[in-house]
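Sending over a structure as structure tokens; questions will come in a sec.
Every protein chain but one is kept in place in this view of the complex.
In order of appearance the chains are A, B and C, and numbering begins at 1 in each one.
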Amino acid sequence: MISFALTDDQQTVRESMRGFAAAALRPKARECDEAAAIPDAFYEQAWELGLVATQLPEAVGGYGAPRSPLTNAIVLEELAYGDAALALAAVGPALFAYAVADQGTAEQQQAYLPGLCGDRYQAASLAVAEPSPTFDACAPRTTLERQGSGYVLRGSKCAVPLADRAGHFLVVAREGDGLAAAIIARDAAGLTIRDDKTLGLKALPLATLELDGVRVAAGDKLGGSAGADVGRLLAHSRVAIAALLTGLGRAVLDYCIPYTKERVAFGEAIARKQSIAFRLAEMQMEVDCMRWMTWKAASQLEYGHDATRAAHLARTYTADKGMWIADNGVQCLGGHGFIREHPVELWYRNARTLGVLEGLASV
Amino acid sequence: MISFALTDDQQTVRESMRGFAAAALRPKARECDEAAAIPDAFYEQAWELGLVATQLPEAVGGYGAPRSPLTNAIVLEELAYGDAALALAAVGPALFAYAVADQGTAEQQQAYLPGLCGDRYQAASLAVAEPSPTFDACAPRTTLERQGSGYVLRGSKCAVPLADRAGHFLVVAREGDGLAAAIIARDAAGLTIRDDKTLGLKALPLATLELDGVRVAAGDKLGGSAGADVGRLLAHSRVAIAALLTGLGRAVLDYCIPYTKERVAFGEAIARKQSIAFRLAEMQMEVDCMRWMTWKAASQLEYGHDATRAAHLARTYTADKGMWIADNGVQCLGGHGFIREHPVELWYRNARTLGVLEGLASV
Amino acid sequence: MIDLNLSPNDERLLAAVREEALIARRYARYYDENEHEFPPDQLPEAKDHPGFMSTLGQREDGDAGMAVMTTLIAMGQTWGDYSVRMRRQERGLGNSALQAAGTEEQKRKWGDKILAMAITEPGCGSDPSLVRTSARLDGDHWVLNGEKIFVTTGCRADGVVVWATVDRAAGRGGIKSFLVMKGTPGFIVAHKEKKLGIRADDTAAYVFQDCRIPRDHLLGNDEEVHRGGSGGFKGVMKTFNMTRPMVAAIGLGMAEAALDFTRDQLREAGVEVTYGSTLHNQPAAAEKFRRLEATFEAARLATLRASWLADQGESNNLEASIAKAKAGSAVREVTQGCIELLGPMAISRDHLIEKWFRDVRITDIYEGTGEIQRLIIARTILGYSRDELK
Partner (left out) sequence: MIDLNLSPNDERLLAAVREEALIARRYARYYDENEHEFPPDQLPEAKDHPGFMSTLGQREDGDAGMAVMTTLIAMGQTWGDYSVRMRRQERGLGNSALQAAGTEEQKRKWGDKILAMAITEPGCGSDPSLVRTSARLDGDHWVLNGEKIFVTTGCRADGVVVWATVDRAAGRGGIKSFLVMKGTPGFIVAHKEKKLGIRADDTAAYVFQDCRIPRDHLLGNDEEVHRGGSGGFKGVMKTFNMTRPMVAAIGLGMAEAALDFTRDQLREAGVEVTYGSTLHNQPAAAEKFRRLEATFEAARLATLRASWLADQGESNNLEASIAKAKAGSAVREVTQGCIELLGPMAISRDHLIEKWFRDVRITDIYEGTGEIQRLIIARTILGYSRDELK
């Protein structure tokens, strides 16, 4: 069926997320970016929304709402409309939680999910990206090898969100010719965590994990000995990033519209010049297209189809257009677009950063 | 030294070619395209300009002017400004002649060049392109193999210019791990020539050569047993196509400027709308850049530097921008751009055709 | 509930559409090379072929709405060819105008006719307010004088809906549409134009010389001239909201044909297009193909969005323009890119891809150019009037 209709629940969620983004994210975005830090209070405030726990099974302390990539895509677009870095801080633990809930063994769910359903903010994260110039999420250099009763992880991961506070990490690695994901604790021997300083998403804690022969217990390979569908896990994260870029793109457009209507040059509002007006029209076209590409992939995940292709195309498309929109946002503001008094320069950095990272969020 | 200065000779040549293009090419372009044919009178008329003979050695009957890729790039831009198909018909024999003059043995020059310096139009051609979906000029599927005292050619070539009248063909082929070029006569056993019907350059005779074990005499491998630098031969042809696309692009722009200044919509000339005016500005920028990219590669050939990189970049760049300019030319005319009363639809077809072919001309 | 996957029932239906389209495709080259001829109302194969309408059957729960389905069917048909159909479609743009603005009696009287729509004139591109064709009331008749160009299906339609002004001073308010049937004295149909593409399509030029039609041939019978405001103009403009997503779909069908052809050719040559792995270590051809594919998919979804809104009975003026503008540029990028990917073989008329490259170029031009669509989009999001943003 071809339908773009939100359910009543989805409409409610969208409205509340829109409100939260306007009240708690957008106003803090600049300050957090300049400080390259997010106040602990924000983590707790976001936690109270139960964003992570909602879709986790009641058996582990979640609210037991059905897992919905579509609903999550809507949530992420709205939060990123406020600020992408704060949005990622708010939903970060879902990276780990959804993966374990979707593909973990019963034991893994019991062992790791209850902690993520408590009253206080609890972080856990996913490690996908690697600092290689030819990084390919589907061909990681990090390896998982059998050793004795368990496994051992070797390699390095970068841009791992919330690594400063995550209790556990789900690490994507190559196992033989295939892919696997393994759970390790932050205090695992052989694991060193080093903060990453980045172009964008500065407020979000990101770090490099050096995995120098980190031991993984037999039971800590995601999905157990059967393993997990890591491709599907990556698809969830790609659709999430596509949703974030859609929200960012919409933020740029909505900022440029009033600005260009007020800004006067050569005797009239610059929005009345075709060169600006047509650019805004193009931005609107692409924000829409980004959303539909995201929804298409999300609806394939939602209804259990193979989303590899759709997620890949959505990711590529939103990375390109998100960058294009942010770039033109800066141009619409001219000199002011280059100054840190306006958010467009922040969106310019965040768009490029989101466009090249993997494993930042999950739907 | 960095100089964009034409020599006096080059200025004279440019003026006369501009005049010839305006008088003999542009007025015939539409009629020849619709008829998919060029009157024999045109071939003779163009021949009288001595375009081919000028840069051939006096020893073989040429005028002995120094070989100048830069001058030829200027000539091709001006002729293509008139019409690309007719331009290629006019200079086609140079494809074969320059290659033999630049890299042929003394015997090859004596054997094949005098015929191309006569009073009447004489065609000879070069076969580079192949009808494979993954065609790569540097990795042809056509092979040249030793056989007895000579060689044998196997494979098929397409879009070979002037194949309907060429007395000889220079065929580019793979020889072992390297590249070679071999001269064959049109009546060679095992050679079948079939007309190609194409999207653009309709007036220009193009054909497919089926090479079913065509024998090549030992002395007919370009450069003799030592062989030839086929990469350099390809560079000459890529720079030529870049020059043709530059002329085509300039033709589109110069047609759109007066048209959009006369055409009125919503109360004023459409050229006064920024959406049109900025597009024309962009076309001007790119026509210039196309020319400089062409000249850069041509000046590397002229002064004996390795032009592989510059020719490759010029070719890619002019193919992209030529297509873009022709596409926007159609858009500037709106509905009229789609009608065969105006030349822009012809340029749209020719731009795409020139953009994907190799070995159509040489500088 | 959001769902962008087709139902099995709709999949079946569209498969049948494509089956017919593949048969029609056999005739595509012939009518491209012989542009003075028209494709038959019905192909020879039609007699042994039930036609997809027969397989439409009952719509089931979970099937797409009619506007969406109509869009997808149009896409499936042009995946075969722009002009050649197993059976000729029974409607022209004029029929949409009749439905949108005609009186009940007019709908009864002309509903079964094929009606073209004549808007554009030599002097005016996409600016309808420049219409010069005049309609003068003379007793019980309207007398039409003027010229029209780019009339789609203008040669073979039974009649036409003509835009003419009854009072130039009133500007847009003076523009009305009139029904004129073929054979009416003073209504001259000029030969079809010679075009870059869609050559089998008939695009006519009309001349009206003191052409007299009965008074009640005024569409909607609203003779009042609205000063200033757009007035009766609105009625005819409605037509555009219905046609823009269709025009987008028509172009996208051909772009999809180009993508499918290219994918097959690359595969045969050993270049497999895969998904999942990012940029690196992939063949450049596969990466470029995926970009074109993404552009196509985005335009397709924007078009479905506009049609879906129509199914919901919601306004889709903005979305219809987005679909039209996005498709207009996407089909150019896709067909240009596919030819670049396939190289020399793709410019040969032995294959249809060079034809698709020519045919799709009309998408961004007719029924309002891409520039006009962007004007509409910009005005909408900026909240500007026609005068504030020109």
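The rule is short, and it goes like this: a residue touches a chain if its C-beta (ideal position, glycine included) is under 8 Å from a C-beta of that chain, and two chains touch if they have at least 3 such contacts.
These figures come from a predicted structure and were not determined experimentally.
Q: Determine which one of B:A106, B:A139 or B:A189 touches the chain that has been left out.
A: B:A139
Q: Touching the hidden chain in the complete assembly: which of C:R91, C:K288 or C:R349 does that?
A: C:K288
Q: So one chain is hidden, and I want to know which residue out of A:G118, A:P131 or A:P258 touches that hidden chain in the complete assembly.
A: From the options A:G118, A:P131 or A:P258, the contact with the absent chain belongs to A:P131.
Q: Given the contact definition stated above, which residue among C:D81, C:E340, C:E354 or C:E367 touches the chain not shown here?
A: C:E340
Q: Going by the touch rule given at the top, which residues of chain A touch the chain that is not shown?
A: Residues 129-135, 158-159, 196-200, 263-267, 270, 273, 275-276, 319, 323, 327, 330-331, 334-335, 337-341, 345, 348-349, 352-353, 355-358 of chain A touch the chain that is not shown.
Q: What residues on chain B make contact with the chain left out of this view?
A: Contact residues on chain B toward the absent chain are 1-7, 10, 70, 134-139, 231, 234, 253, 257, 261, 271-272, 277-278, 280-282, 284-285, 288-290, 292-293, 295-296, 298-300, 302-303, 305, 308-309, 312-314, 316-317, 320.
Q: Provide the residue numbers of chain C that touch the chain removed from this figure.
A: Residue positions of chain C that touch the missing chain: 271, 278-288, 340-341, 343.
Basically, only the chains that are shown with their structure count from here on.
Q: Nearest whole angstrom, what separates the Cα centre of chain A from the Cα centre of chain C?
A: 40
Q: Using mean CA coordinates as chain centres, what's the chain B-chain C distance in Å?
A: Taking the average C-alpha coordinate of chain B and of chain C, the gap between them is 38 Å.
Q: Among the residues of chain B, which are close enough to touch at least two other chains?
A: Counting only residues that touch two or more other chains, chain B contributes 273, 275.
Q: For chain C, what residues touch not just one other chain but two or more?
A: 371, 374
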